[in-house]
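Mind having a look at this structure? Questions to follow.
Here the complex is missing a single protein chain, while all its other protein chains stay put.
A, B and C are the chain letters, set down in written order, and residue numbers restart from 1 in every chain.
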């Protein structure tokens, strides 16, 4: 089989770098094009020296790529930038997996409300498929444009989907208390990711206003058909990678048990190679460097609440790994191709 | 003024060690007696070498102390052990501040239910005063036995007390999602505090069953007069010190605003030297090494929820510092004596 | 090609666990036997839950293995224990790669002097080959018993071998100042690897007496033919993995330059797929999870000293990875089989 030719637009950030770690382990692809506006002309390994001898290809400017020679392009760009590339590439034959937030929401209006920015390519919304393979594999297989989900929504939605699939009759808003590693803030140096502000520290941020709130809420409505409200609070952990979400639901139905919950989840995910229903609370290090989403659901008799804890690596299942998983579906390959990494622990 | 003579029973754990850091900075006390069963005969600085030249006194066995020579004793012992000392010291004149969980709950029955252990000194419950100075200063001033609060309950209760004081009419259980540093697990080496199990990692533990659940719930009922349910989930942070609690309440009353909440909290704590109502989400490093409890309350119009975030140092305001604050009240000293540490940041 | 059948004796420690991470990525082997005395009867994934769904085989006692069914055995045991297994397996046909220190030194006498213990199998010393593939590939290919090198010696020796190969005429002892991650101390909980003793901390240990001193010194004499003295000081880093060694040599020859040093090293290692001669000081995270040894040599005109900095992952190139590399040589496979991991960074 000829290898598919892959481009990465914006390859120097953490997401791009993670794609460059995963794709060489994939048997059916070849990364032929990597771009960077600021570092064009340099080798990839000059930007990220740990790639010396591994990825020494030269970065080019995005306007220098030959779109006819590509089978699929990953857009590893900030939101607000990505939309312009999707617009520009409209009508081209290659597939696009957009890792930004630009095409994840329902409409340009909702986008503007939460991203505080006009959207430049309204047509893209109709075309884009929201790319969680465990939930939308059918749509993904025939999509040309994938909106690769946000890191927080991935873990949160996988933790609620089995309950959502049978309708969410709840007595209170859903609370999603999430904790993320620092790489979620990107590779640029700024006070928020300064070592001494993060190390031995912990705090919440983005209360009430984080954009992933609406992404989670709208997708959950789509799955459940129910009108749900999400209270989402992200926190910053002194770790590089990983998101752990603790999700609290107040179901009307009170006859759950730990056992019935586990049965529901195991059944729902029986075909999902990357979801592990755990017997104990998962830890983020247990999925580090991998595409796993570990899930631990419990029911508290005393309070009548369902608690679901999920753990992912934000750069893999929360970004680059899920993107590769989407690519596998698009090209009709085994879903796990290139994604057999085992957790690096400790 | 003659200095009060202080004993620390069980001085070699983290709480005892923290008392040894704070008390030398207190002008009115002298630590005359420190005990350890396993390290008796050794200097304190042999157990904790960073105290070399600072605290070189010799540890003795607890049965070798002269109880007549003490004005106050801190019990820095594990729960289940502390009760026996309180029993043994019954009738002595010195004051006792018990840092264990043995006398914090309402009754021996409730104790047994959550601590899975019979209580050996039922009479102590009537005598013990729950020692959060910001809430119970009057009772503390005249107490002989203080049940020094748990680390999680301290931050959680201070974050809800202003709302509780005006009654808690809620539409759902209160969710307290807490994250603690490792010192909460104690100084003994075990897998849970092994470096490679904690570092670059994060996970929940004690779901549904943590003993601080009942301590928070019962105290909150006492303050509010309302029948509240607490869903409490602790998580383990890869840091030494600090607890951050994110508290979610669903009030019946929907006309809150950030401003009205802040006003309520500032008013409630106007006489409290260690409570800071913050303008931004607090970080645990911002209270490190200090007796502060930083609080950040917000109201989310979209969901109708109140979110309160609180941060403390679990070894100071969550243990040794609050114990010293209680001692100050008991001896009618300025509440801040010995507790003017400034955060060590970074 | 039939897969070779592999056993791991003592599979539950960090080294065994790392073999279990690497070997499934190797196309020509199958791990058929894993042993543990204390956890026999449990699944590997019960001991290390992050292996759930990845390695669910059951651990057995070492006396239950069928030695006739194995092609190669990794001994991932503590020193002092390993020797008894080598003795017991004497005369069997399978190959042995011993990851302990039991057969790395020149003689039982030297062993006794540095390990403070009598050696139980003197005959093993003649048979054992010291397994650094970059230096002793010929001997390794025909060996039955490999003494897999210590973690510190691996990085130190690779950093000096090019200089040693042309004779080491030095004016002073060689100073090797090494810094290691905590996994070097093993998986058992003890004060030395307690989170709060390691995190945000740093210290030296084993001054003057660390056993790797003699391993480095004797191997270096073997390579160089010169009589060298090693001053080796290990330090404990607050990280999981990685060893960085800063090596100071005072050569008689003073006409070195950075350029001539780099040329020497590049030439020496031109056939070595896992050695990278770096253009800047390497960082341990740049080799994390991989079998690379990154080397940075410089010459200081002002002082006449050569400084060489080397970085490895102590669990990979310093243990399990190098063991697999040795296995590849033994079975005449490509040296890099199963070892193409890319650094997990950040």
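Definition applied: a residue touches a chain if its C-beta (ideal position, glycine included) is under 8 Å from a C-beta of that chain, and two chains touch if they have at least 3 such contacts.
Not measured: the values here are computed from a predicted model.
S.K.: Taking the full complex into account, find the residue in A:68, A:190 or A:259 that is in contact with the omitted chain.
M.R.: Counting the whole complex, the residue in contact with the absent chain is A:190.
S.K.: Among C:197, C:219, C:290 or C:341, which residue is in touch with the absent chain?
M.R.: Considering all chains, including the one not shown, the answer is C:197.
S.K.: Can you work out which residue in A:52, A:240 or A:286 touches the chain that's missing from view?
M.R.: A:240
S.K.: In terms of residues, what is the contact footprint of the unshown chain on chain C?
M.R.: Residues 171-173, 175, 177, 179, 196-197, 199-205, 207-208, 229-231, 233, 235, 237-240, 242, 244, 246, 248, 250, 281-285, 288, 298, 300, 302-305, 307, 309, 311, 346 of chain C touch the chain absent from view.
S.K.: Please identify, in ascending order, the residues of chain A that touch the omitted chain?
M.R.: Spelled out for chain A, the touching residues are 14, 182-183, 187, 189-191, 193-200, 238-240.
S.K.: For chain B, which residues lie in contact with the unshown chain of the complex?
M.R.: Interface residues of chain B facing the absent chain: 14, 17, 21, 24-25, 48-54, 183, 199-200, 240-241, 276, 278-280, 283, 285-289, 340, 342-346.
Throughout what follows, only the chains that are shown with their structure count from here on.
S.K.: Between chain B and chain C, what distance separates the C-alpha centroids? Give it in angstrom.
M.R.: Each chain reduced to its C-alpha mean, chain B and chain C end up 46 Å apart.
S.K.: Taking each chain's centre as the mean position of its Cα atoms, how many Å separate chain A from chain B?
M.R.: 39
S.K.: Taking the mean of the CA coordinates per chain, how far is chain A from chain C in Å?
M.R.: The separation of the two C-alpha centroids amounts to 37 Å.
S.K.: Indicate the residues of chain A shared as contacts by at least two other chains.
M.R.: Residue numbers touching two or more other chains: 199-200, 240, 283, 285, 288, 346.
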